[in-house]
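Pasting a structure below so you can have a look.
Apart from one protein chain that is not included, each protein chain of the complex appears where it belongs.
After this line comes chain A, so read on.
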Amino acid sequence: MIGGLFIYNHKGEVLISRVYRDDIGSQAADSAVFSSSGPLQEERLEANRRNAVDAFRVNVIHARQQVRSPVTNIARTSFFHVKRSNIWLAAVTKQNVNAAMVFEFLYKMCDVMAAYFGKISEENIKNNFVLIYELLDEILDFGYPQNSETGALKTFITQQGIKSQHQTKEEQSQITSQVTGQIGWRREGIKYRRNELFLDVLESVNLLMSPQGQVLSAHVSGRVVMKSYLSGMPECKFGMNDKIVIEKQGKGTADETSKSGKQSIAIDDCTFHQCVRLSKFDSERSISFIPPDGEFELMRYRTTKDIILPFRVIPLVREVGRTKLEVKVVIKSNFKPSLLAQKIEVRIPTPLNTSGVQVICMKGKAKYKASENAIVWKIKRMAGMKESQISAEIELLPTNDKKKWARPPISMNFEVPFAPSGLKVRYLKVFEPKLNYSDHDVIKWVRYIGRSGIYETRC
């Protein structure tokens, strides 16, 4: 299991260090040989801990080359690291731990910290180090991750110190039953005057296209994010135009199948928040759950079939002699004319030896950014079924560099008000048997946002 956790700043200085197991440090095993209790051994253990801390600093943070792997083995000690802005989080172990779990835990830890004090920065970590130690004590015991749902944690660990002094016995047992309970993500007795919920279908559409316009790979990775403000312990049931469900239902009336079949989508795979009853999904493909209070990610999904690609990029690059490039890029929007895409940005890479660029574009603004080696073309809004183009002349400095320019792909960013996968929310039903509000009383909001993921066209 995880033997220790360290947080470093960008200089490699330790901000947080929590050791869960003695074996951390390269000489840990040897020290047992000289084993003598008392200060001597303690010094050695302390030295070991520092060894592990330093080993990571020297071999990873200060390593001359870019890190080639997120898992590093130094002197039989394994280091897992993730980076958040310029903060390094490292988990250390000497055992054959579950590697996927360690990374999941590190991400979770980041989430928990962010939920408590916002951005993970050196400043924030130093300001909250006592809190972080407290959290680490709670969510990791002897290297085993424990309940790490922020909702539950916030009931008894707060930035303002611990409330427990004034808690009643009932409150205490409520906390412990929530932390360990089946529904660890929600506490009882939540009350709202207005029962309301928001559903956001957020999709990122990914594309890799060849210069000739052939789709090399395309997929949508989507998330359904729910914000719930519901009283009591509401039972929810979520339905969407999942092909499998619709075909199952439509079996009776063949007519309906063909009609609705058009609108249904084939989901390659999906994963759910831990509140969703997976066995029920597996057997009936129905999504039922008791939601956490507030915002959470209900599900993630991936589709690869019948994706609406909101934009098509047509590149044309011509090398005119050795010192000049002519680039022309056309973008076409491919959705209903009544809809508007926003925040459109096209990034056209330029060679490293570019000396000057002249750009002409019909719409939006385009600029050559030397520091990024790219022409960035921004358009605020664009309706569907439209077309726009940019042309640029790139002057090159003559070089004797034999290596050819790698021609990175042209990438695009945008936001559209629909789900490129075609996913539609069919219903979200709420039942609360104990309190007297019904499904009709709940105010529900649904929104679709499609964003570009990695949306690239090779040129």
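Here is the rule we go by: a contact is a pair of C-beta atoms (placed from the backbone, for glycine too) under 8 Å apart; a residue touches a chain by one contact, two chains touch by 3 or more; residues count from 1.
Assume contacts and distances are computed from a predicted model.
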Among "AP complex subunit beta", "AP complex subunit sigma", "Cell cycle control protein" or "Aldehyde dehydrogenase", UniProt-listed name of the chain not shown: "AP complex subunit beta"
Of A:Val58, A:Met385 or A:Ile454, the residue in touch with the unshown chain: A:Ile454
Omitted-chain contact residue, chosen from A:Ile16, A:Ile190 or A:Ile449: A:Ile16
Residues of chain A (touch criterion as defined above) contacting the omitted chain: 1, 13-17, 19-23, 29, 37-39, 41-43, 45-46, 50, 53, 66-71, 73, 76, 78, 80-82, 93-101, 103-107, 123, 126-130, 133-134, 137, 141-142, 144-149, 156, 159, 161-162, 164-165, 167, 169, 172-173, 175-177, 179-182, 184, 208, 210, 216-217, 219, 221, 268-274, 277-279, 281-282, 297, 299-300, 302, 402-404, 406-409, 411, 454, 456, 458
